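With one protein chain held back, the other chains of the complex are shown just where they sit.
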């Protein structure tokens, strides 16, 4: 598999400096605290609003919808800087990463005009309703049903593992609009559900730490108007698949535990521990090589290329790397992981260790990805 | 899974000292040279004869057949010492490990009297004919045929990956004595084939290093007398399975690369490299824990217990450990692996690296073992 | 274990099975603990196992006690059983009377400083201190180690927890009186570090037993793509890996217990602790991967065991400590490792 090698332009580097300077200033002001896995577990609507004010939500989107029409490489840089400093970007994350591109590709003009400018302003957050109770990796086994009625659809069923639904205003919901047939990928559609509609119940699923990032979302005769259907009725599976490449190859599959690696190296430097640094250097090299690949995929994506397989590959290798960092760190330094530790190292280690199991599960388990990758390379 | 914890008796420890003293003296005399993976790749009939003279072949067998009637723990100790010092014991290995126990369990009195005393004297070596061209892990897909004739059987077909057939006198050969049915494990039998019979051709399969350990063995109308059938006709698969536990749980699934680990630690000690020693200590701890398990299986085996699953487990974890040693060593010391290197470290590293791929293949691939173990623990 | 002791283990496991519901373990997160279970054990005098009969104990040896520790790990029991009994065991070891009230113990690398019979200083991450009356711990005076007892009335206690929400409190002492001052030989001091480590290893093995059991069970019940997930090779691989680590951990524990009983311990406790470091990582990883999303919810009990493994592996004498100890021994050893491994 050969992906392009990307060298950043001077403008891109200046943009990085701009973002970094801003974030470092906000960090010093105490606007946020560095956290590992902040893109999923750090939701702060006020912070997202601040990011919106910089024009950094919907960065690549057309200007007519409030976007900045910048390149995906710029967006890549922006995202990297959020992750490297562990900023709480979860509130607007899904709308920016998935909903925007989805609507731009499949949405109606009405939908684009209605939602995109609000997303860009940091006033409208989206959740993604994909998994269902008992569906697990078998995503196509959707049982949430939408039945046609006058002027719209009536939705009944439930979604689960919905990140950040508690802060979101809408949810892109994959539903079954035809009875189940032999081919379970058929007859699926994507609806935009207003989470404040009558009949919607959001119940927290607490993470093993007790934190609240995930939700069950139940639909009891929820009405969704016709103009809230995304793309074509029955085309939901194909539309959903297109989102996955965006979801799987990004820097968030490499950098979730980066603040821990960074702090570890700073601590080893303070201790003048040359042996420890030699071990840590190996992790830096791995990060470098993963990052090349991930940026390469971003480049192909921008050019409209097909990246399903390399994106799956970045996710499967990248998330193992994210998991490895806390395990290496505790061999290099004496630690006492604790979520409220005074020492950053101990806190980052606790966040990384406790969140690590999710890395190779969320967004496609490694087991499912192995199958996708193998079939992809065999088919060439 | 709980296996007994074994503490050695004073007598057992004395036996270990006896064996070790003998081997160290022979090593110093230049009778042999320490080698990694010597149990498979170090065949030296003269050395085997020397071992026989000590009474160390067939150690656990009844005295009436020339054995010493000692415990399997004694045999475990003996084997460990061979491996730890990397002695060339391949010539008598299979007869001692597999053929003896097989004949004692299933053989006729005639067979026991004929073969066991010769094996014990180091004058009769056996090979094991199990795999066939294209059979791979699917051992039951045997196509070598034995057809009944007056007074015996006519064998046609081929066996492959036969370790040490070039030095062996006989081969325990798994053949099909009934036409293939739905159940491919049925209708298999074990015959003792004299490798000097008319119609037997032995062709070397060279290992990737060019060395000759494996062979293709072809049968062209080879006559085997009725009294050379082991156990019952049609019972070959069950008899063969019983051998596997002996084959999979022994110290040779843990210690194949031990001489390299030992030399590495000595080198690190010479260099006063405390950091390197801390890494190497982890390997010693792993070895200790694997050894406990392996000895535990030996103990259960001796008591006649069922050890199919734990034996598969020792092999799957142990062989990965054997493979890991060369990979860790080259991170701890600067090396230049070479089979004819002057420095032992470089030579042991070359032997270990080049032989490592076979560890997780021979005697059951790790993939096959995972299935056996999982099914075993699920069934409890 | 003798038959009678098998019986004790049976009684205790039954108590844990019946009384330690998921909600009981979760109590810790609301600042409560398994008081009811503790009372049951006290009523049955289980906390006196391994205390000599002459000291008012129930008899028994290391094997009995460490087996109970393994059960504490296996059921994630939210009580200071290990700490209390280990404190008394250590007191017995130095020929001192066990304490009657609830005690805890803290044998770690940074002892308190003892000056003229009083101690001043801090202890971090002390297990269960908030509930205990006394603490058994170490102090140094002019480079020599003593085992001391302090009444916790003399401590300022700041509550904290480990990763698994178990109480791990910070204590501060100012000119605190000590109730015992037993000078330790170097050998005795080393033995205490081994005993503490063996206790932790026992708990860890128990947690591994359970994480494995839960995963096996889940793999039978959970269906994906139309069949139970244990039918998939990749899940079987996880199960085989888990079975391996469980067997290795279990036999490591059995081995060090046998050596402790015989008073023959050399490097084996260090080896066991290092093995458990690896096993904890591997087991937590595979158990969670098989359970997938369900296993990372608070609602599922898997995290009771994986969080404990992550917490315990970095407490008291951890892997890094023992690696350094072993490296130092290797450096000065004239034996080969094979000689060391095979000599008892």
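Points worth noting:
Lettered A, B and C in written order, each chain numbered from 1.
One rule holds in what follows: a contact is a pair of C-beta atoms (placed from the backbone, for glycine too) under 8 Å apart; a residue touches a chain by one contact, two chains touch by 3 or more.
Not measured: the values here are computed from a predicted model.
Here the chain not displayed is in touch, across the complete complex, with A, B, C. Among A:21, A:201 or A:289, only A:289 touches the chain that is left out of the view.
When the missing chain is restored to the complex, the residue among A:36, A:119, A:208 or A:313 that touches it is A:313.
Touching the chain that is not shown, out of C:58, C:180, C:234 or C:261: C:234 (per the contact rule at the top). Residues 131, 134, 136-138, 160-161, 205-210, 214, 323, 327, 330-331, 334-340, 350, 353-354, 357-358, 360-362, 365-367, 370 are the ones on subunit B that touch the missing chain.
Panel shows subunit C; residues 232-234, 237 of it touch the chain omitted from the view. Seen from subunit A, the chain kept out of the figure touches residues 1-5, 7-8, 13, 16, 80, 84, 258, 261-262, 265-266, 268-269, 272, 274-275, 277-282, 284-293, 296, 309-310, 313, 316-317, 367, 369-371, 373-378.
By definition in this document, only the chains that are shown with their structure count from here on.
If touching chains are joined by edges, the resulting network of the protein chains shown is an open path.
With centres taken as mean Cα positions, subunit B sits 51 Å from subunit A. Looking at subunit C, one finds that residues 235 touch two or more other chains.
Residues of subunit B in contact with at least two other chains: 275.
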